[in-house]
Structure formats: C-alpha cells, structure tokens
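Here the complex is missing one protein chain, while the rest keep their positions.
In order of appearance the chains are A and B, and numbering begins at 1 in each one.
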Amino acid sequence: MASMIIETAGLTKSYGEIRALKPLDLTVPEGEWLSVMGHSGSGKSTLLNLVGGLDRPTAGMLKVGGEDLLGRDEDGLARFRREFVGIIFQQHHLIPYLNALENVMLAQYFHSVPDEAEARSALERVGLGHRLKNRPGELSGGEQQRVCIARAIINSPRLLLGDEPTGNLDHGSTTMVLELLRELRVEERFTIIMVTHNQEVAAWGDRTIYLDDGVLVREEKKLVEG
Amino acid sequence: MLFRILKNSFLKRPRSIFLVFLSITMGAAVATSFLGIAGEISHKMSLELRSYGANILLEPSAVEGGGFLREVDLPKIKTVFWKYNITGFTPYLFGLVDLTAGTKHERAVITGSWFYKQLLVEGEEPSFQGIQVIAPWWELQGGMPQDADEAVVGASLARRLGVVLGSRVVALARGATKPFRVVGIVTTGGYEEEQFFAPLVTVQSLLGKMGKLSRVLVSAVTVPMDAFGKKDPAAMSKEEYEKWYCTAYVTSVAKNVEEVMAGSRAKPIWQIASAEGALLTKLNSVVLLLTLLALGASAIAVSTSLMASMAERSPEIALMKAIGADRLQISAIFLGETLIISLAGGIVGYLLGDQLAALISQSVFNSAIKSPLWLLPTAMVSAFAVALAGSAAPLRRAFLIEPVKVLKG
Partner (left out) sequence: MQFVFKLIPQLIAWTIMVLLLLRGIPGRRRGVSLWAAGGFTMGVVGYALLARLASGTVPLGIIRCAVGGSFFLLWVVAVAAVYRSTVRDFPLVRVERFVESPFCAWGGGAIVGMVAGGISASLFPGSESGTVRFLVFSTLALAGVLLVVVARKVEWRLAPSIGVTPSSLPAVLVALLLFSSSSSLVLDLFSPLSMKVMKGTHDFVHQFMESILIPDHIFIRPAIWGYIGFLFGKEVGFWGGMVIWFFPVILISLAIYLEPLPSVAQIRQGAQRRRLLAAAISKKRRTLVIPAIALAALAGAAYRSSFPNVEYWDPKPLSVTATPAGELFIPRKGEVDLEDGRLHKYLYKQGGKEVRFFVLMTPAGKLTVVLDACAICKPDGYGQTEGMVLCYYCKTLIPLDTVGKPGGCNPVPVSFLEREDGVRLDALTLVNSWNRTVQTTTKSSGEGK
C-alpha cells in the first residue's frame, strides 16, 4: 500500500455558527487522483483550502505529507504552499500586469529564485511556447488555465489542488486541460485533488468522494484497469 | 524578478503611482526648504538681529526735558569692562527745524548723528562707529554724508518736500539757517522716514547745543537672559554679584556703560535683547515642528493613496499569498515600490525644496542661500521616512488579506 499523503481525523471547520465541514476522516494515498463532488456549500472548497494550507481548521487532525499543518504559523503555511502545493483556481487568477512567462516566474521567485529557461520550458510543456510574452488579457480562457497549470507545477509540488479548474471552460478546453493534467501526473507523479460539480470531470479521477453539508456521504472507486 | 514585477506594476498604474510620488515629493521639498532655511536662519537672523542690534539705549537720567548727555564721554564706552562685547554705538541729537526745499516748507525732526566715524581711543585700536555700523539694514538710496553740509532725508519726508538726490534743502532753527545737500534718501519702514539726518557737529551748532547728545544707542554681544540674569543685582550675595557682573547679560553690559556716561540712564531694549537668545531657539523649534507636521501630512497622503490602491490590488495580493508568498516577500514588493518612488521623490523634492528655500531666503532675507550638501541626504531620508510611515497601515492591511475570502468564486 502506498503511503498516505493526506490524513485527517475529525477535521472540522466552522465559520461562526455555520459548520462548513463536520468532523471528517479522510486519507489520500500518494499519487492518487481524487475528485471531490457536492453542491455548492457542501464544504468541498473548504476541504481543499484546509488541505492546501490556505485556511486553518477549527478542530481535528490534519496531516499533509506526514506533517501536522496545525503547527505552522502564517509564514510557515506560506512556505508549505510554495514548496508542497500547486493550486489551480476556477477563475484563472493571474497577475494582470505580468505576461505569461512572468506569471510563472513569480511562483519560482516566491519559491526560491526565478529561472527563465525553466519557466519557458514549463509553458512549452503546456503548449504555450508561442504565447510567452502575452499578458493574461490577451489569452483565451483555456490558455489562461494552462498558464495556471504551468505555474502550479513549476515548483514540482507533491500535491496539485484544483478548485473547479474547468468550471469556466467549454467542452473542448476542458478535455484539453484534463488531458494535460493526466500527462503531467505521469511525469511528475503528484497527487491530484480536484473539486468539481461535473460528473464527467470527476470521472477522470481514480476515486470520487461526495460531500453534502460538510459530511462525506458516498465514495466511488474506479476499478483499476489492467 | 522583483524589479520586473515593480517595473510592470509601475507601467500599469501610472496614476496612483504619480499620486504617491507627488505626496512624497511635497514632503521632501518642504523638509528640504524648511531645514535649509532653519540652518541659515540662525545665522542670518543673528546677523539680522545684530543689525537691529542696538540693544542698549542710553538716555539722560534727568527726565524733565533739558537733560543731555555729553559727547566727550563717548570714547569711554570703548574702554569699559565689556568693551570687546560692544560692537558699535551711535550718538543722536534731536531737534525741530523748518525745512525749505524750492517752494515747499515742512516742519520736521532733525537728527544729528555719526554715520561712519573713525574713533580713536588711547590704548585701543581705532574703530568705526555710527549709523552704518549699528543700523546696516537701512535701505539707502545714494550714500552716507561725508561732509558737514551733506544730509540724508527720510523717504516720506523727501516725498513731501519733493527732494531728490542732489537737491538743496535749507534748515531753519532759532533764526539761524543752514543749507544742506541731499546725498541719501533712506527707507526703513520706521520713524526714520520722517526725519532729516545730518552730521552731529553740524546739527549741534545749528541747534546751539555744542557737545550735547539726546541719546546713545549701543549694540553689544550679549548672553541670552536666563533666570540668574533676571535677579536683582542689589539682592545678590557678593559671589553672585561677581558672577553676574562678569557675565555678559544685557543688563550687566548696560550697567557697565551707564557708569561711564555721566548723567545717563541705560535701558536694555528688551524686545531685541531677549530676541537674540530666545527667539532663535523658538524660531528653530517652530521650523522643526512645521517640518515634522508637513512630513506627517505627506505621510498621511501617501498612506491614503496607498490604501486606495491596496483595496484595488487585494485580489493580486491574495493570489500572491495563495501561491506561497510570505509576509517578507509581500513587503518586499510593496515597500520596494514605495521606496523606489520615494527615491525619485526625494531627489525631485530636494531640487524643488532648494529652489523654494532660495526663493524664501531671497524674499525674507534678501540674500541668496547656499544650500548645504547635507540637505540631499536629509531630503532622501525624509522621503524614505514618509514612504515608510505611509506604508505601515496599508502593509498591515495587506498582511490581513485572506486569500480564501478574496479568491472565492
């Protein structure tokens, strides 16, 4: 059995009176593609934020990569995010005044030192070798999302988080992005956790969990082919 | 990379950058000019005050008319204990005369005085005494009288008499007349503009008061008045009196001079005497306070405009945080931005402030100011200080941005 990259026990998150995540026990083995489904407000984004070190749980245990995230302070969490996690958002959050290449290099800069050649080759890998110098405003939705993917994988994260990464894309772009993620996973061997409300997108994963009102209600495992 | 980020950020948002730049420049300019003037002010003001600097007035002690001082006592002023502190003195004799110039007649005060007279006192080095020494602020059109029949006319009196340089004026007093040639017209903004100035000897003979003086003005370098100086000498112990006497308070110098001028009473001219010490320090602290206020105001302006742009940029900051920027890196980007602006603002502010200082100096002191070199670092430092102070609150706000909340949806 592969080692567990994520282990939670009784993980809870409340916003004031509202409990976004009821005590949740979840383990994710290293290298898995996990899809998280549920209605909006079901707590799936909350789960993703907690795992990605963007938010802190109210109670419970949360271990990522074997380390308890609760012990880290704010800057510690920032360090965790840049060294361990790559995040892709639904809206292609890019810095508007930096071009594609510089947006990728920004992640390198926060991580360690920028390396232009490496950033360029990452963009070439996502098929944007010809649009390095374009600002986000000059790129299509699918292209922007691919810049985000290049930025997310540039620091070789062990965990790739997607918060509805294809939510704003048309069918063609969606397939292209997912296809890309599948290829990269083979090369880089990261774990993917992807939140979606699209059954079809979820089906790309090895396993799908269903959240409803902050509770894990169902779990489906794809049969491993071959 | 940092510079790439900053460069692009600058190019993208020229308007808000310009606002910050403007606030910092203003702060630096004000600081430069104020401090530049403050540095100069102590120097200039003390010269200026010295020039208003007759700080001791000697008058006849017999108050009821008639009393006069004696001209023969004058050289003794240069022999008193505080002789080295006495930088100058001038005797005056006043009288009323009827002046005639061409067809016009005026009744006016005639003042006999020394203008620039060499004084020889035995055992002392020769010195020059007179109005030119004690009142160098006189705005004189023409020159000072050299001969016995030359005179200087106050500006408004000259207007009424319709005299210009070179005109002839005849003075009539006690039935005697004396013609004068006008060699100077004086503007002071004070009572001098109503008077008619002529050499002392001439006026003495015209008025029939040979060897007599109405008053003597003395200018002395003094120590600022303090609590000890204000004590009544009569109530002092012997040792205290000794110290009081050997300290150059204006009162002790006055007393010293009074002793050598027979029948005189010396009065310190307080407003000037105390001004010398106290005013300067007050003026400097006022300038310093104003500088601080101006810097504070520009820091607030910087803070406000940065706050506004921070609100606009919160998604960007949230994103940076989400991809792993810690607080140091966030501060590096935002402080770096403000510091670069403040660098430019400091230099421009210095140049502006320099001009401003020169302008103020020109209009207030009527003299060119040599801007000292230390003002450039001062301007830079104050620009940096303004930028840092103005960045504190916006940066705190940037730290408090939670990526989860901003990036949602």
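Quick note on the criterion: contacts are C-beta pairs under 8 Å (C-beta built on N, C-alpha and C of every residue); 3 or more make two chains touch, one makes a residue touch a chain.
Remember, it's a predicted structure, so these values are computed and weren't measured experimentally.
Engineer: Please identify which of the visible chains the hidden chain touches across the whole complex.
Structural biologist: The omitted chain makes contact with A, B across the full complex.
Engineer: Of the residues A:13, A:44, A:81 or A:111, I need the one that contacts the missing chain.
Structural biologist: A:111
Engineer: Out of A:8, A:49, A:155 or A:196, which touches the unshown chain?
Structural biologist: Per the contact definition at the top, the residue touching the missing chain is A:155.
Engineer: Quick one: say which of B:82, B:138 or B:334 touches the chain that got left out.
Structural biologist: B:82
Engineer: Against the chain that's been left off, what residues of subunit B make contact? List them.
Structural biologist: Considering the whole complex, subunit B reaches the absent chain at 81-85, 221, 223, 239, 242-243, 245-248.
Engineer: Counting contacts across the full complex, list the positions on subunit A that touch the omitted chain.
Structural biologist: Touch set of subunit A with respect to the missing chain: 83, 108, 111-113, 115, 118, 154-156.
Definition applied: only the chains that are shown with their structure count from here on.
Engineer: Using mean CA coordinates as chain centres, what's the subunit A-subunit B distance in Å?
Structural biologist: Result: the chain centres lie 70 Å from each other.
Engineer: State the interface residues of subunit B toward subunit A in the complex, per the touch definition above.
Structural biologist: 1-2, 4-5, 8-9, 11-13, 315-316, 319-329, 402-404, 407-409
Engineer: Quick one: which bits of subunit A touch subunit B in the complex? Just the residue numbers, please.
Structural biologist: For this pair, the touching residues of subunit A are 45, 49, 54-55, 74-75, 78-79, 81-83, 85, 87, 89-91, 93-98, 102, 105-111, 113-114, 151, 155.
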